[in-house]
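Structure incoming, see below.
One protein chain omitted, others in place.
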Amino acid sequence: MQMTRKPSDITTDAKSGEVLHHEGEFIINMGPQHPATHGVLHLKIWLEGETIKKIEPHLGYIHRGIEKMCERLSYRQFIFSTSRMDYLSAHINNQACALAVEKALGLEVPPRAKAIRIILAELTRIASHELWWACSGLDLGGVTPFFYAFREREAINDIMEETCGARLTQNFIVPGGVMSDLHHNFQKRVKRVLTQIKDNLHEYDEILTGNIIFQNRLKEVGYLSREDAISYGCTGPAARGSGLSCDIRKLYPYDGYEKLDFDEIIFNEGDCWARYRVRMAEILQSVHIIEQLIDSIPDGEFQAKTKNVIKLPKGQFYQRVETARGELGVFIVSDGAATPYRCKFRSPNFSNLSAIPQMAQGAKIGDLVAIMATVDLVIPDIDR
Amino acid sequence: MEKLHLLFVFSFSWLASHLNMWLRTGIGNSFLLLVTEMLIAGISLLAFLVILCFFLGYMERKVAAFMEIRLGPNRVGPKGSLQIVADTVKLLFKEGLTPDGSDKFLFNLAPFVVVVTSMLAIAPLAFARDFQLWDVNIGIFYVTSISSMAVIGILMAGWSSSNKYSLIGAMRSGAQIVSYELSIGLSLISIVILSGSLRLSDIIQSQANGWWIFKGHIPVLISFIIFIIASTAEINRAPFDLTEAEQELTGGFHTEYAGMKFAMFLLSEYINLFIVSAIAATIFLGGWMPFHIGNLTGFNHAMDYIPSSLWFFGKTFFIIFIIMWFRWTFPRLRIDQLLNLEWKYLLPISMGNTLLVSAMAVFGWYL
Amino acid sequence: MNISDIIFYLISSVILGGALLAVVIRHIFRAAVFLLFSLIGIASLYFYLNYEFLAAVQVVVYVGGITVLIIFSIFLTADSGSKMRKPLLLRAMLSGGVALLSCLITVRLIAGSPPYLHHNGAIAEPGVRNIGRQLLSTTDHGYILPFELVSILLLASMIGCIVIALKPEPTTESNE
Partner (left out) sequence: MTKEELKYKLGEISREAAFDETGEFLNVIIPSPELLPLIKPLRLNKEFYFDYLFCITCVDWKDYLSMVYHLTSTLHRHTCVVQATITDVHCPQIESVSGIWKTAELNENEIYDLFGVTFLNHPNLRRLFLGDQWKGYPLRKDYTDEHMILL
C-alpha cells in the first residue's frame, strides 16, 4: 500500500540526496553473521514494526570466483571445485560437471558407474534433506530435532567416508565413471541405513511435523505462486511446493533415472508448509530409488576409458541435474583447449534466493526465518 | 525419641528456631540481633540461590541431553557436575564489554535490576514447614507485583544496548510479559478465592486435607495448566523465548552483553524459573504438605515421615522439569501467535474459569 | 537517631533524589528510570509502614504499569536516545516556583495538623476478606461507588482500546 508521507518524514543522505529511509521504517541487517542465515548471507531488511516491507540481499562474503578458477583448470580438475559450491550436494554437483564433459565428448558411461552415481546421489539427497530438517527445526526454535536427524545423517556420512574417502566434499566422480569401485561393505551398510531411516521417520513426524506450533508457523507463510516461481526461476522443492513440475530427474533424465520408478512430489499450496512436505516426501522417494538399485548394481567396469588429457570439441554445452535444492546447470563454452573457455554454474540457490524478498513481503521476522528454512539456502552456492 | 523423630522429619524450622534461640542468648542488643539475623538470612539466601542456579544449569543440560538422546556434560567433575562451575569461571574472566554507542549507565544498571527483581520475589516462599523468610499477609499479590517489575530491566537492557535486535527483543518482551501477567493473575486468583487468603502459609494450610489440584476439580486443573503456560511465557522460556529468539534476533535484549553481566541475566532466568515453579507447587500442589489419601492412615503416616522440605523441593523440581520439557520439545511461536494465544484463548478461558471457581467457592463444591 | 529513623531517611532520600533527578536529567529514558526509583521508594515506604497491600498496589500500578507505559511511549518517540533541549529559563522558574509553593503548603498542612494518633486498637488486617468487604460495602467505610465508577472507566478504556486496535477496512488500493 502506498502511503502518503510528508517530506519531513524522509531521511536522505546529505551528500547524494538518496532516500535512506522513511519515518517509522526500521532497517536491520540480517547477517552476514546471523544464526538463521546458515552462513554469510546478508539481507538488508526494511521493517515497519515487525513487518517486513522490503528485502535486499547483499552477497559476496564467500565469493571465491569458482567460475574464473575453472577457466584455468583441466576438465578433470574443475569437477572438484564444484564440491565446494553446494557442499551438501557435493556429489550431485560433481555429477553435473562430469555429465557435461561426457555429453560433449559423447562418452558412454558403464552401467555400473551409472548405478553407483545414482545411489550416491540419492544418499546425498537424503543426507541433505536430513540436515535441512534438522536446521529448520532449529531455526524455528526447537533444538531437539537437530539431534534426531543427525543419527541418520551420520550413518550416511560414514558410508560416504568409507566409499569415497570424504564425508562432505566427496569428489568421487570423474569423467567417464567413478573414481574407484565400491567398498565391499557398501551394500550392507546402505540397506541398514535405509531401514533405519524408514523406522525413524515416524519420530520426525512426532516431534516436528505433527506439532501444532510448528504447523502454525509454516502454514500460509511465505506464499509463492506458481507464476512467480517460474518467473524467479525457482527450482527444486522450493518450486515444487508451488505446484511447478521441475524435477530434472523426470523432465530431462540423466544417468539412467528414466529406468527407475519414483514420483515427483508436488504440492500446490505454495507456502512453507508445502515446501516442508515436499522435502519430507522426497526422503522416502530417494529411499525408494536406492532400494530399486542396491541389490541389482550391474557388474562390469566402473569407469570408461578416457584420454589422460581431455579436450572438449569447440562449442557450448549445457547439462542440468537435480541437486537437493533444485536445478544445477553447468554451462561450458569450449574453444577446443584443455580448459574451459568459460564455465557458468547456474546455481539453484541463487534463483531461490531471488524469490525470498517476494515471499517475505509483509511477513514478520519470525516468518522470514521460516521461509529461509524451507527454501534451504546454501550460501557458498549463491556466491560461488 | 524426640530427637529421633526430628532426624526423620528433618525440617528447617528446627534449625531456624535453634539458631534464633542461640542468637538471642548471645546478643543482647535488639538492634544488633536484627542486623545479625538479617545478615544470616541474606547470606544464606544468596548462597542458596547460587547453588540453586548451579544445579538448575546442570539439570537443564542433563534434561536437554536426555531429550536429545545424547550424554550432556560428562567431562568436568563426576558426571559433568562441575561443568557449570567451569562455565562460571569462564564467564567471570570474560571481558564485560560495553558497546560504544550504548547508554552506559543504563546498560550497566539493567542486569542488576533484572537480578534484584527476581531475587525480591523469593522472600515469601515457604521452603518447609514453618520455614519462611517473610510470611507477608498478601503473599501472592506481592509475588505478582514484584514480577511485574521484571519487564523494566529487560526494556532497559534492550534499549540501552543501542542495537536494533535488542530493541526489537525488548519491545517483544514488553508486549509479552504485560499480556501474560493477566492470565497468571487470574489463575492465581482462582486459588485465592477457594482458600480465602493471599497469605502463602494460609494457602498451604488450606491444603492440609488435599492439594488444590485434587480438591478443586477441573477448574483448578485448568487454572494450573494456564498458570504453567503463562508463567513459561512470563519468564521468557521456550517456546515463548521471543525476547531472546536466537535464530531471529541473535539473542534479543542480551545480544550485547558478555561476561558477568550476561551471567546475571542467566542467573535471573533460573531464579525466575525456580520462583514460578515454587509458586505453582505452593498454590496448586500444597507446598510442603505431604501427599495424603483420604483415610489411609498408615500411608498418610508414612508420607508424613518424608521431610517437608523434600516435599516442597520435589514438587518444585517436578514443575521445573515440565517447563524444561517444554523448552526442549516445542518450536518457538511467532509474535502475533503468542499474543493471540494470550488474548484470544488463555485470557477468556481464565476469565470464565474464575467465574466457575467463584461459583464453586460460593456453593462449596469442593472437598 | 535509632534504626527506624535511619531507614526512613534512607527511603526518603531515594524518593526525593529519584524525583529530583527525574526532573533535572535531560536523557528522557534515564529520567523515566529515576522516576521508577522514586516510585519504588514510595512503595518501600508503604512496606516499611507495614501496609503491604497498598505497597504491592503501588508496585503493580505505578512501577509495573505506568512506568512501563512511559518507557513504551519513549520508545515510540523518535529521538529517545538524544538529549532533550534545555528548558526555557522562564518556564523552569515558573515550575520551580509552583513546586516550591506546593511544598510549602504541604509542610504548613503537616505542621498545622495535630501530631499522629498512636492507634492502639486492633487494626483491621488488610487481608483479602477485609479488602473485599470494604470495596463492595455500601456502609460508612464502603467503597462501592468509586469501585463501580472505576469499573465503568475501565470498561470505557477497554472499548477504546478495541476500537483503536481494530484493523482498518481493507482499502481498494492494490499492493504496490
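A, B and C label the chains in the order they appear, each numbered from 1.
As a convention for this text, contacts are C-beta pairs under 8 Å (C-beta built on N, C-alpha and C of every residue); 3 or more make two chains touch, one makes a residue touch a chain.
All values reported here derive from a predicted model rather than from experimental measurement.
Shown chains touched by the undisplayed chain in the intact complex: A. Annotation: of A:L201, A:I230, A:L260 or A:L284, A:I230 touches the absent chain (contact as defined above). Listed residues A:L244, A:I310 or A:A363: the one in touch with the omitted chain is A:L244.
From the options A:R151, A:H288 or A:K344, the residue with contact to the unseen chain in the full assembly is A:K344. The set of chain A residues touching the chain not shown comprises 56-60, 63, 65, 67-68, 72, 103, 228, 230-233, 235, 244-246, 251, 315-318, 320, 327, 329, 331, 333, 341-342, 344, 346, 350-351, 353-355, 358, 383.
Everything that follows uses one rule, which is that only the chains that are shown with their structure count from here on.
Each chain gets a centre from the mean of its Cα atoms; for chain A and chain C, those two points are 58 Å apart. Those residues of chain B lying in contact with chain A across their complex are 64, 67-70, 164-165, 168, 238-239, 241-242, 245-250, 328-337. Taken together, the chain B residues at the contact with chain C in this complex read 31, 34, 103, 105-106, 109, 136-138, 141-142, 144-146, 148-149, 151-152, 155-156, 159-160, 162, 167, 170-171, 174, 178, 181, 192, 196-199. In the complex of the two chains, the chain C residues touching chain B come out as 2-3, 27, 29-30, 33, 36, 40, 52-53, 56-57, 59-60, 63-65, 67-68, 71-72, 75, 80-81, 125-129.
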